[in-house]
Structure formats: C-alpha cells, structure tokens
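A single protein chain has been removed from this complex, and every other one stays in its place.
Moving on to chain A:
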Amino acid sequence: MTADGVYVYAVIRARRRLPTGVGGVGSPAAPLRTIEQGRVAAVVSEAPPKLRARRRDLLAHQDLLLRLSDQGPVLPMRFGTVAPDEETVRGQLTAGEADHLAALEHLSDGVEVNIKAFPAQNALRSLLADDRKLRRLRDEALRRPGYEANLRLGEAVAAALESRAAEAGRGLLSELTPRARAVASGPEVQGCVLNMSFLVDRGDSDDFRSAAEQFAETHSERVELRLAGPLPCYSFVSAEGTRVRTVGA
C-alpha cells in the first residue's frame, strides 16, 4: 500500500469480474482490483498522490461505474473516496455486508435517469402573447425607453420564463414519476428549474427516455430538458443528502 491510500470506486457483489480495458484514476491510470470480503467486494485502485477532481479522473470514475453497472448492480461511491488502507476497506465491508447486499438487491436491474429542466430560451413570442403584464411592461419600455424600463422588462421576462419552465417541470415530474421505481431530487444546479433522478428498470429505460423526450417536444416553448442515463445509481445509494421517494410499492 502506498501512503496515499486506497481509492474506492464502488461496492459490488463478490466474485464479479471487472470489466476489461478500463483503468482507474490517476495518470497513468491506476490498475483496478477488488477487495473481497464475504459476499461483497470493493472495486479499488491505489489512490494517486494529490488527487483532485480533474476531468480525466472524473471520467475514469464515471466510465468504470458505467461499465460496472452495465454488468450488474453496483453501489457507486461518491467521487474522491479514499480509504487509508486495505484493512479499513475490509473492516467496512464486513461491518456493512448486510446493508450492502440489501442495497445491491434493491438496485438490481435498476438504472438512474437524470433529467434537468431549464427555461426555454426561444419562446419570447409565445410568452409575450400569453402574458398581459409583460406586454404592458414592454409597451412602457417602448414609450419611455431607458435603462430602468428595460431592466424591469427583462427581469420580468426572465422570471416569467423561469416560472413557466418550473410549471412544466412539475408536469413532467407527475407524468414520469409513475414510471419510476423511485425518485430523488438532485443537487441544485444554477439556472436549472428541476434536477431530478429517476430509478427505472433497465428494460424500461428506453421507454422512459422516449416519454421524457415526447414531453420535451410537446412543451418546447416552456422548457428545455437535458437527459442523462442510463447511469449508475448515484442518487439511490445513500439516504444522506437526498430525498428519495419510493414510488408505488
């Protein structure tokens, strides 16, 4: 073991083979291995010295987790998790074996789909057509042009675009939630009116995405969606910091 510790990528079931052709964080990419303990295993590599959230390392972390989750259930660790040594990892796996197994069971065949909603940018015409207050502000800005009037108008437009997008986001949420096994709100992202992750069955993820895309098309004058997934279940492995809502069951 080096002094820099053990970088932990994920917890998986024991006796799974690691994907080939994938490396870990660091440059050159650290070789991957597993630490098995009972019925679970941690996927690890040596932690590189001075690890930071570099693009290369983030990609390595993400790529490995994508590959692992393609092959079976995986509990992804948050980026940058480093254990002091292998003994600590073994101790944790032993202590947490039952919980890990339960979580792996819960997530089996599940994938995360993340949807971010942003205000539609090219909808000024429909916005003005719909909103009398905005038309009045605009008329004022034209009658008595000036910095103040333009600022008032622009601010109102920005607020209206955001509120229309947020409303559409709520519609999207209620439309997609019944299709998901669980829903978790994501961290706040600047400019984003909705950041939501859905736990869906792997087999349903195409249909789920289509439904979201359909919604985006129908509401393109209100909201712009960015979809990511199927992803490893980042948002469904930890109660900490997330509000996970199990759907249906």
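In the analysis below, a contact is a pair of C-beta atoms (placed from the backbone, for glycine too) under 8 Å apart; a residue touches a chain by one contact, two chains touch by 3 or more; residues count from 1.
Convention: contacts and distances are computed from a predicted model.
Missing from the rendering is one chain, named in UniProt as "Gas vesicle protein A" (options: "ABC transporter permease", "Succinate dehydrogenase cytochrome b-556 subunit", "Spore coat protein" or "Gas vesicle protein A"). In the complete complex, the residue from A:P73, A:G110, A:G169 or A:P230 that touches the missing chain is A:P230. Among A:R15, A:R52 or A:R132, only A:R52 touches the chain left out of the display.
Contact residues of chain A toward the unshown chain are 5, 8, 11, 19-22, 51-53, 55, 58-59, 61-63, 66-67, 70, 75-84, 88-89, 91-92, 96, 112, 114, 116, 118-119, 121, 124-125, 128, 134, 138-139, 141-142, 145-147, 149-151, 153-155, 157-158, 161-162, 186-187, 189-192, 195, 197, 209, 226-231, 234-235, 237-238, 240-242.
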